[in-house]
Each structure stands twice: as structure tokens, then as C-alpha cells.
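All protein chains but one are shown at their positions in the complex.
Now for chain A:
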Amino acid sequence: RVLELTGCAASMVASSRSYADFTPEATFDIKKVDLHRLEEGPPLTATLTREEGLKYYRTMQTIRRMELKADQLYKQKIIRGFCHLYDGQEACAVGIEGGITLSDHLITAYRAHGYTLTRGGTVREIMAELTGRRGGIAKGKGGSMHMYTKNFYGGNGIVGAQVPLGAGVALACKYLGNDQLCVSLYGDGAANQGQIFETYNMSSLWKLPIIFICENNQYGMGTSVERSSASTEYYKRGDYIPGLRVDGMDVLCVREATKFAADHCRSGKGPILMELQTYRYHGHSMSDPGVSYRTREEIQEVRSKSDPISMLKDRMLSNNMASIEELKEIDIAVRKEIEDAAQFATTDPEPPLDDLCSHIFANDQPFEVRAATPWTKLTSTS
């Protein structure tokens, strides 16, 4: 009992130390950003508070562990179909969210699990959607590529198709005069789709509050950027749209650039384009080992030198903004959250058969849906 009390007291002493001993905030130098058609860019330093640091760390770690868990569940065939993992690119999702608010809008392509989380989804809902259960964020009907939350428009399977949608959302923001903006993401592969250029033109012509973000992870499925694009300077592809090229592995870099871009949009100057140079550790999807078009050494090198979570961790520890035990506690809490979510995702029941026909149209009255044979009909209730 005495030992227990002593242990208790010790941990109390340890936690009470945290408030007194840690640095509340610190300023870091961040990489200079390449500019296109801009006189000034984002600042060269970023200030990080302890709370922000812990929050970013926790979110990035959650995304990382969630993606690794999804990998595991996929190999156990509990998740089936298509699964595109986001580990390595966490700094992009977390950094972007740090530069905007939850009342702004965001739309991205199929590598969407990270964004679903930063935009307000829970790990439980995301994992249940991957396994196709009724507790999933899209009620089990969408799967990996189709996850949505408030002000987050997915999760889109067709490459490049989400960008004109983003422009439409931005138009709505401008029309309603609510000072919100839309962040429209796409990858280096999608950057060659015609509809992206159509969107550049429309948003520039009408000065829409849209931030185009190209997440350049160097490979469009298995094709490296040099082999797919005549110009790999994706931040300049908007031509008349101002552009920034940002280090996408540094969460502070991404955050400062997003803040800069958001100010640009909100001041009525129209669209702006950001290229985030980032990297994915997994292959394109779970059916891609990821090593036939790049070497393991390359992946290892990025992991050891530029891993976003390690970078943040080193910064916080070397500036005494957190203790290593504290970060370990966060790791343990995250692990537990993921385990619980995986448990839920595995045991939650599948959606009822009625859901097959629900929400095809918006209908007040239930209507009949023709089914596989002439005498079977299902009812669609919305």
C-alpha cells in the first residue's frame, strides 16, 4: 500500500513537473518555399506551442497507426477491395488542417483516410467503413475511397474528377459570402487530367476562394513523375495562378504555407496553387508491393531522414516541449484507440439488405427498384 502510494505520488510529481518544466512555445526555422507569380511567400519561421505540438503529434501518430492497422486487417482479408494507405504523408493532412478551420471545406481523391480523420471523423467510423459495416462513416456503402464528414466531400475514386467539384464548393462559399474557402486536393498523376486545367480557368476567371493542392508523392501508381509529366513543376502548372512549392514532410511548413494560401483566398485575390512534396511508404494500394518501381533503399532513406512524425518528435524533445514518457503515453493511448476501433470494425454487423437500394434517389415516398429478376422488386426508402 505504501509502495502504491509512493508510486502514485511519484507519478503525480512527474505530471506536476510537466506544467512547470516544459517550454510553452518555440520558434523553428522552416524551409524556404519556391514561389511562382508571387512577390512574397510564407514566413521562414514557424511558432509551435506545446499544445499544438502534442495535438499534431497525436493526430499524425493516429493516422500512422490506423493505416498500419488497415494494412494488417487487409492482409487478414477482413478488409477487402481497394485500400490506399496514407502513411508517410501525415504532415500534409495535419498541416493543412492546422492552416484552416473546420468550417472551411476540403475535397480530395482516394487516399483519404488521413483527411477523414482530420476533418472530424473518428477512427472507429473509418475502420468500420473499411470493413463495410453499418457503423462505418458512409454506413458501409462506400468503402475506403468514399468517406465523408461535415465539410469534407470525400473520398473520390475517379482521378481528377474531384477538382471541379472543389471549384463548385468554392463558388458556393463566395456566393454565400461566409468567408470560407475550399481546399481541393489531387495527386501528381491527376495533374495531367484535362478537367484540372478547366478548373484552373474557371476559378481564376471568377476569383473563387479555392486552394488547389497537388500532393506530389513522386509516383502516380507505378509511374514516376518524370515519366508521366512534361513539366514536373506542379506548382507552376496553374500558369496564371500563383503557386508555392512546399516541403510536405514538415508539418510546420505545410501549416504556414496553408495559412498563407488561406489569407490569399480570403482577401479576394482568387485561387492559389500549392504543391506539397511528400512521400508514401506503402505502394499505391494494397495490391501494390511498392518496390517494383522504386528501391527499398529509397523508401528507407525517406523514412530515416524525413519522416514527419520523427521530425516533429525531435523538435519537441530537443526544445524541451515534451518528455519522452509523455510521447510514449500518447503512443500507448493511440494504440489502444486503434485496437478498440479494429475490434469494433470486425464485430459490427454488416448493413441490412434494405440498404442496397436506399439513397439511390432522394425520394419522399418509397419507390420500387427493379431487381435482378422481373418478379422481384426491392423498395428504396430514403
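FYI, a residue touches a chain if its C-beta (ideal position, glycine included) is under 8 Å from a C-beta of that chain, and two chains touch if they have at least 3 such contacts; residues count from 1.
Methods note: contacts and distances are computed from a predicted model.
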The complex's invisible chain, by UniProt name, from "SUMO-activating enzyme subunit", "Nucleophile aminohydrolase", "2-oxoisovalerate dehydrogenase subunit beta, mitochondrial" or "Eukaryotic translation initiation factor 3 subunit I": "2-oxoisovalerate dehydrogenase subunit beta, mitochondrial"
Sole contact to the chain not displayed, among A:G140, A:G166, A:P242 or A:P308: A:G140
Which of A:L44, A:L205, A:A333 or A:L356 contacts the chain that the document leaves out: A:L356
Chain not shown: contacting residue from A:L102, A:M221 or A:L317: A:M221
Which of A:P24, A:G177, A:G194 or A:G268 contacts the chain that the document leaves out: A:G194
Where the unshown chain meets chain A, residue by residue: 77, 80-82, 132, 140-143, 145-146, 157-160, 189-190, 192-195, 220-223, 227-229, 350-351, 353, 355-357, 360, 369-376, 378
